[in-house]
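Some notes on the structure that comes next.
The complex is shown incomplete by one protein chain, all other protein chains being positioned as in the whole.
Letters A, B, C, D and E mark the chains in the order given here, with residues in each chain numbered from 1 onward.
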Amino acid sequence: MLLIALTGLPMGGGKGGSDFDPKGKSDGEVLRFCQSFMTELSRYLGADTDVPAGDIGVGGREVGFLFGQWKRLTSLHTGVLTGKGLLWGGSNIRPEATGYGLVYIVDIALKHHKDTIKGKRVAISGKGNVAEFAAEKVLQLGGIVVSLSDSDGMICGGRKWIQLEQFTEVRKIEARRGRIKEYLKFSKTAKYYENDRPWKHVKCDIALPSATQNEINKSEAEALVKNGCKYVAEGANMPSDPEAIAVFKSGCKFFIPAKASNAGGVAVSGLEMSQNSQRTQWTREEVDNKLHGIMQNIFNNISSTADDLGKAGDYQLGANAAGFKKVADAMFEQGMVL
Amino acid sequence: MLLIALTGLPMGGGKGGSDFDPKGKSDGEVLRFCQSFMTELSRYLGADTDVPAGDIGVGGREVGFLFGQWKRLTSLHTGVLTGKGLLWGGSNIRPEATGYGLVYIVDIALKHHKDTIKGKRVAISGKGNVAEFAAEKVLQLGGIVVSLSDSDGMICGGRKWIQLEQFTEVRKIEARRGRIKEYLKFSKTAKYYENDRPWKHVKCDIALPSATQNEINKSEAEALVKNGCKYVAEGANMPSDPEAIAVFKSGCKFFIPAKASNAGGVAVSGLEMSQNSQRTQWTREEVDNKLHGIMQNIFNNISSTADDLGKAGDYQLGANAAGFKKVADAMFEQGMVL
Amino acid sequence: MLLIALTGLPMGGGKGGSDFDPKGKSDGEVLRFCQSFMTELSRYLGADTDVPAGDIGVGGREVGFLFGQWKRLTSLHTGVLTGKGLLWGGSNIRPEATGYGLVYIVDIALKHHKDTIKGKRVAISGKGNVAEFAAEKVLQLGGIVVSLSDSDGMICGGRKWIQLEQFTEVRKIEARRGRIKEYLKFSKTAKYYENDRPWKHVKCDIALPSATQNEINKSEAEALVKNGCKYVAEGANMPSDPEAIAVFKSGCKFFIPAKASNAGGVAVSGLEMSQNSQRTQWTREEVDNKLHGIMQNIFNNISSTADDLGKAGDYQLGANAAGFKKVADAMFEQGMVL
Amino acid sequence: MLLIALTGLPMGGGKGGSDFDPKGKSDGEVLRFCQSFMTELSRYLGADTDVPAGDIGVGGREVGFLFGQWKRLTSLHTGVLTGKGLLWGGSNIRPEATGYGLVYIVDIALKHHKDTIKGKRVAISGKGNVAEFAAEKVLQLGGIVVSLSDSDGMICGGRKWIQLEQFTEVRKIEARRGRIKEYLKFSKTAKYYENDRPWKHVKCDIALPSATQNEINKSEAEALVKNGCKYVAEGANMPSDPEAIAVFKSGCKFFIPAKASNAGGVAVSGLEMSQNSQRTQWTREEVDNKLHGIMQNIFNNISSTADDLGKAGDYQLGANAAGFKKVADAMFEQGMVL
Amino acid sequence: MLLIALTGLPMGGGKGGSDFDPKGKSDGEVLRFCQSFMTELSRYLGADTDVPAGDIGVGGREVGFLFGQWKRLTSLHTGVLTGKGLLWGGSNIRPEATGYGLVYIVDIALKHHKDTIKGKRVAISGKGNVAEFAAEKVLQLGGIVVSLSDSDGMICGGRKWIQLEQFTEVRKIEARRGRIKEYLKFSKTAKYYENDRPWKHVKCDIALPSATQNEINKSEAEALVKNGCKYVAEGANMPSDPEAIAVFKSGCKFFIPAKASNAGGVAVSGLEMSQNSQRTQWTREEVDNKLHGIMQNIFNNISSTADDLGKAGDYQLGANAAGFKKVADAMFEQGMVL
Partner (left out) sequence: MLLIALTGLPMGGGKGGSDFDPKGKSDGEVLRFCQSFMTELSRYLGADTDVPAGDIGVGGREVGFLFGQWKRLTSLHTGVLTGKGLLWGGSNIRPEATGYGLVYIVDIALKHHKDTIKGKRVAISGKGNVAEFAAEKVLQLGGIVVSLSDSDGMICGGRKWIQLEQFTEVRKIEARRGRIKEYLKFSKTAKYYENDRPWKHVKCDIALPSATQNEINKSEAEALVKNGCKYVAEGANMPSDPEAIAVFKSGCKFFIPAKASNAGGVAVSGLEMSQNSQRTQWTREEVDNKLHGIMQNIFNNISSTADDLGKAGDYQLGANAAGFKKVADAMFEQGMVL
C-alpha cells in the first residue's frame, strides 16, 4: 500500500491468493484451476476496480490462463491483469522492472550523496528476476557484481568473475530453472559457498539483498558494515530484519527500504495498465525512461519528507511518512474518515 | 454547450444542481448530503456518459466527498468527476485554468492585432480563482494590473501598487476568505472604493471583467471606452450586459465573449478526464502548454469563422457561429435530426 | 485476422454485415435501418469487446447513424465504431490511410532493396479512396502515376498527364461520384481505354492494383513483367489471382500481398480507438507518422520472418507466417488450446 | 398514491407522460414515437422498479408498441407494462375492472347499510370503459340504469329504456367511437339532452359519476339530493367538486370518494403483475373474485378507519387517513424519515 | 413455435444445439463440455429471456451440469433450464408429461366424438419416455396396449400380453437401456418382429406413433385404416409423412397432429418455470391436473378453430391456424410488423 502510494501512480493496493499448489501439476491441471479460479475472481476485478498481477507461483503461464478466461467470461480485452505476454497487452521491461528500478534508485541516491556506482563492488543475493536484472544493470552502469545466490548457496568472485558478456550464461541457468552453482563452469575465479549467504563472505560497497524475506540478520549486517559496505538498498520484500536495519542506519551512509527501492515492478504494472488504457505499447526505451523517472520521484519524495521531518537521510522514515501521509490525506479528502 | 464545443475536446455539456445550502453546515452534514446526493446521482454518471465538475458551492471538499461515495458505490476509480484532488486523480493547473486561459487568449488576440500585453494596463474585477490567476498571468507577461475587486468594493492603484512579488498577499487573503480591502495594508498607493466596481474609476488598455454576471452596464462600458480601453475579454460568465457589448463592439478594437475567453476551466476538466483515461498525471508544464494550445485553437476558430462570414474581427459572432455549427453538424451526422 | 495481427496493434478481427440494400433508399430509410440494426448489434459491441468499422456500403453517413443510435441506447460516448466524423471522435488521415500506407510500405521496401520511388513509373488501378490517396502519395514522393481506372475503363498517359496540381480535379470527380473518363478534359495527353484494365497497356516499374478482388490474371501479370514491372504491392483485397502471384514472385523483385500492404486502413482504425481512449485527437502529422511507423514495422516483421524461414524476400510467406504465428502464440498463451 | 395504498397490493404509484399528440397520426408514426419513447423510458422501468399502465391516449395499441420495443431492447419478456393484450401477458377483466370495482364497493357498502342494489335507480355519467362496465354490472345485480352520457349530451329513460340484452348496442356504439345519442334508435322511451349532464334531470337512488373531473357542482349535487339520491360513489377521478362533496356528505347516506371507489383498475393492474410473475393467466372468474375481495378490503379499511377516528361513515376521511397512514408508516419503517 | 403457442402458456420457442457427441465420453468430459458450453450460452439465457430444456442427448445429467455452471457464473438460482432434478427446482410429472398429455388429448377428443378409450386397442410405437408413459396412461384409463417398439423391432400381443402390473418390467428394461425384445421373457403371448414397425401387423382402434420422425408411410397408414384404426394422434415429432396424414384424414374419425398432441412436455416445462417463479413445488396431482387442463384447452382451441374455418374435425388445420394466428396477432400488436 505504502509502496504503491510512493510510485505516484493512480493505483491502490491489496494482497490475495489461493491454496492451490501448482507443484507437480500438468499444464492442463493448472489451466483448469486458473479458469475455475478466474470464474469466481472475475466478479471482483475490473480495469478501474482491481487489477491483479503475478507473484510467487503466478508467472506468465498463469497470467495467460487467467487472462484468457477473463476474456471468455466478460468479452472484455482490457488490462485487468498485469504481467501479460507481450503479444496480448503486456509491457516491455516488466520482468526487468524491479531489478532495474532497484539499481536506478541506488544510482540516484548515490548522486545525491555525491558518489557514483561506477567501480563500486555490489553484493547481490538471489538469482531470480530481481537479482538477475539488478546485476545486469549494475554491470551496465560500470559497477562490479561480487555475488549472487540461490536457496542452495552463494557464489562470488573477484572483479572479473562475472561481466556483461558472460551474463547470458546466468540467464540460461535461470531459464531452465538450474542452480547458480552451475556458473562455476564459466568462471575460474568464482567460489561457491554451500548453504550460505553472501553477507559475511564478501567485501562490498553496496549491498542489494534481493532473495527473500529476513535474509539479513544483525550479525550479517554488522559483518557487512565492518567490511566496508556503505550503501544498502533492499530488492526483496523486507530482506533485512529490524535489528539489521538498525545496524545499517547507524553504520552506513544510506539504507533504502524495500517499500521505496523495490517499487519498480509495481510501477511498471501501473505503466502496463496505462498502455492498455491508451491501446498502445511503448518501446523498451520509453518504459525504461518512465521507470527511471518514477524511481527519481520516489527518491525525491522520501528524501524531502525526511528533510521536512528533520531527519535528513533517514529514507526509512521518509518512505513510511510519505506513503502513509498520501493514503491518509486521500482518505480524508474523500470523506472516508471524519 | 457552445463553450465546450469551442474547446475542441470530445465532450458535451449540461448543467444541474441541488437545493442544499451548505452555509452553516458542519463537515459531517456536508459529507452526509454529498453521499446521499451521489447515491442518487451515480445512476446517471460515467466516464463516458456524464462527468460533473465543481461550481458555485462545490469545491474541492465536496468533489472529494462525492468521489469517495462514487467509488464506494461502484467500485470504480474512474475520472467521473473533475476538479479532483491532486492525490487522487486531479489535474495540475485546474484551479488556474480559467484565469490563465483568459490571459492567453487575450495575448493571442493581441498578437493577431499586432500588439502585445507587455506594458498594457489591465483592469480586472473579482478576486476569486479567475481574477487571481488572470492577474498573476498578466503580471508574468509584463502587463500592469490596475484593479481587483470583491462584492464589497474595488481596489486599484498606479503602475506599482501590485506586482508579482506582492501577489502572495492577495493569495493569503483569498485563502482565508478575507476581503480585498485588506490589501491596503500592503500598498501605500492603492485606493479602495466601497461598494463600487472598477470600470468608471480606472484608466486601462484592457478590461477583463472576472467577477460575476452583468457586472458591466452601458454607462460603465462607455466610461471604459472613453478612458482608452481598447480590448475587452470576459473572464466571468456573461459579465457584460447586451448594451455594454454593443458599446465594446463599436468602440474597442476587439471584444471576446465569455464562451470563448473563459473556456480554460472546462478545457482543463477535459484534460483531467484525458489524464484519468490514460492513467497518468501530466506536469504543470504539460497541462499549461495544452491549455495554451486550446486557447490558440479557440481564437483561430472564432477568428476565421468571423472572416468566413464576412465580419472579420467580430469574435462574438465567430464564437456563436463556430460553436453552434459544430453542435448542429454533429447532431445531423449522427442522425438525431432529419 | 492475419492482417490485423501484422499491425501490432492490440486488436483482433472479424467480419459481419447485413442484407439491407441501401440503393435507392432515402436518408430517412437508411437512418431507420441503421438505428434498428444497431439496436440489435449493440448487445455485442464495446470499446474493449468489438468495434466495427465501415466497409462497402457503410461510409461516413452510416457510421454516423449507427454511432448516434449507440449513444442513445447506451448513454456511452465511446469509440465503439471507427471511421467516425472528425467532429465526434474520428481520426485524421482515416480516409487516406490505406492509400498512404500502401505507398509507404512500397517506399520502405524499395529502400530495403536499395532503390527509390523517385522517378519510378507507377501503374495504379481504381479511383476510390485507396487509389486516389495512393496516387497522391506517389506524386508527393516524386513518382510518376501512369494509370488510374474505374469499373468503366482505364485512363493513362505519359510522364506528365497527371500531377499533384491537377490532382484536385480527380478528387472532384470522385466526390460527385463521376467517372474517371471525365479527366480527359483536363489532360491532352491522357488516353482512355473503355472496359479495360491498365495491366497490358502501360509500362511501369511498380504496379499497385487498388481496385477490386481478382483484377489481375496470369496473362496480365506476364504482360506487366514483360513490360518491365519490377515491384508489385496490392492495395485492394487480394487483387492478384494465385497464378498472377506466381508470375510476380518469379518475375519481379518483390511482391507484397494485401494482408501486409493494405493494412493502413485498419491500422488507423486502431489509432482512432487509441485517440478515443485517450480522449484526444492527434494532428494529421501525428497520425501520419504513426501510420508510417506501423508500415515500417509490418515490413520489418514480414521481411525478417521470411529471412528466418530461409526464404528471404518472400513477403507473402513472411506475412502469412508472421500473422499466423502471432495469433497462434497468443491463443496458446491464453489457454485456449492445449 | 393513496389509492394504490388502499388496494393493499405491493405497489407504489407515480404519474408521467409525454407531449406527443397522437391525433391524426398514422399507425406507423405512433409506432415510431412509441419505440423512440420506450428507448429512453426503458432505463427507468423494471418489473420490480416501475411498471407503467395505459391512461388517456395510451390504450391497447400503444401498450403493445411500447411492450414490443421493451422486449427488443432488453430481451426480457416481463410484466413491465400493464394493460397488455391477452395474448402476451395481459389480464382478464382489465378493461372491466374500474367499472366492476365501482359497483362492487357500492354493493358492499349498501350491505353494510342494510340495503341492496336490487331495484335501485342508478344514474351514471360517461359511456367509456368505466361507465359501460359499471352499467353492465348494475344491470347484472338487478339495479336500474337511468342515465348514460358523453361529451355531447346525456341520455336517460324509464325503468326499461336499457337492459342487459340491449346493452350490446351501447358496446357497438362505443367500439366504433360513435355518440351515445345514437342509442335513441334502440329505445322508444329514451330521451336525449344535448350539452347537458344527468344530475338535474333524473331521479335516482344512487349516483355514479363516471365521466370526468369536476362534473358535478354544488347545484347539481343539491338537485340530486333533493330528488332522492341517497348514495354516491365516484367512478371518474374526482368528479365531484369540493362543494358538491359537502352537499353529499350532509345530504346522503354515504359518499365514497374516487380514491376508494375507482381503485379497481389499478387493482387489476396489480393482479396482472402478479400473474406475470407467476407465469400464469387466471380465468375471468378468478380475477373477478380477487377484484371483489380487494374492493371488500378497501371498504372494510376505510370504514373501520373512519370508526377509529370517531367519524363512522365518513368514507372520505377514512380513505384519506388509511392511505396516508400506510404510506407514512412504511416510510418511517424503512428509515426514509427520521 | 406453433406447438408452444397452442399451450397457452406465456412462452415463445426456438431450437439450438451443439456438435459435441457425448457417446463414449466420461462423466468428467461431459461435465467439462457442459461447463464450457454454458459459459458461452449463459450470455443469452435468462428466466425472462430464453430457457432451454433437454432434448436428444441432453437428459438429467446434462441439465444438472449446465445448471450448476449457470449458478456458478451468475450467482442466480433461477429457473433458467427446465427438466431440472426434483431436488433443485424440477417439476413433478416432467418425464411423464408428453406421454400422459398424448393420451389425455386422445381421451378428450374421444369424449368429443361420443366415444371412450375404455376397451380400445391402442397401437404404440417407441419405448422411450413418450411411449412408456403413454402406454401406462392407456392402461390406467382401461385401454389395451397392443404394441411397443424400438429401433430393432416391434413387440405386440393379445389383450393381456401387457398390463399395468407387468409394466414395471418395461420400465426396468428402459432404465438399463435394454431392448424391447427382452420383454418376451415376461409374456408368453407376445410376439416379436425384427426390424419392423407395428403398423401393418396389429389391429387397433387407436394409433399413437411415438417413436421418431416419418415412421408411418402411406402404405402403413392404409394398412392401419384397413385394419380398423379409427383414431390417430402423434406422440413423436411428425411421425406420419404427408401421404400418411392424407390417408388418416380421409379414412379415420380423427387425426391429431404432433403440434397439438405432443405438447405436454413443453407444457410442463412451462409449469416448471411457473413453479420456479413462485418458489414452490407442486405435487404430482397438481401438475397432472394442470397438464390435463392444458390438453383440454388445446383440444378446445384446435377444434373450435376448425369449426370457425368451416372444417369441423380437421384438427391439423385447426392446430396450424390457431397457432399461427396467435403468433401473428401478438407480433402485430407489439408493432413488430406494420
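Going forward, contacts are C-beta pairs under 8 Å (C-beta built on N, C-alpha and C of every residue); 3 or more make two chains touch, one makes a residue touch a chain.
Since we're looking at a predicted model, the values are computed, not measured.
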item: Contact set of the excluded chain (shown chains only); value: B, D, E
item: Listed residues D:R32, D:K311 or D:K326, member touching the removed chain; value: D:K326
item: Hidden-chain contact residue, picked from the options E:T7, E:S42, E:Q69 or E:T98; value: E:Q69
item: Residue touching the undisplayed chain, where the options are D:L31, D:V122 or D:M273; value: D:M273
item: Absent-chain interface as seen on chain E, which is shown; value: 27-28, 31, 34-35, 60-61, 64-65, 67-69, 71, 75-78, 85, 87-89, 276-281
item: On chain D, residues whose C-beta touches the chain left out of the figure; value: 8-10, 12, 46, 48-50, 270, 273-274, 277-278, 326, 329-330, 333-336, 338
item: Chain B residues that touch the omitted chain in the full complex; value: 39-40, 43, 72-73, 75
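Basically, only the chains that are shown with their structure count from here on.
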item: Residues of chain D whose C-beta touches two or more other chains; value: 75
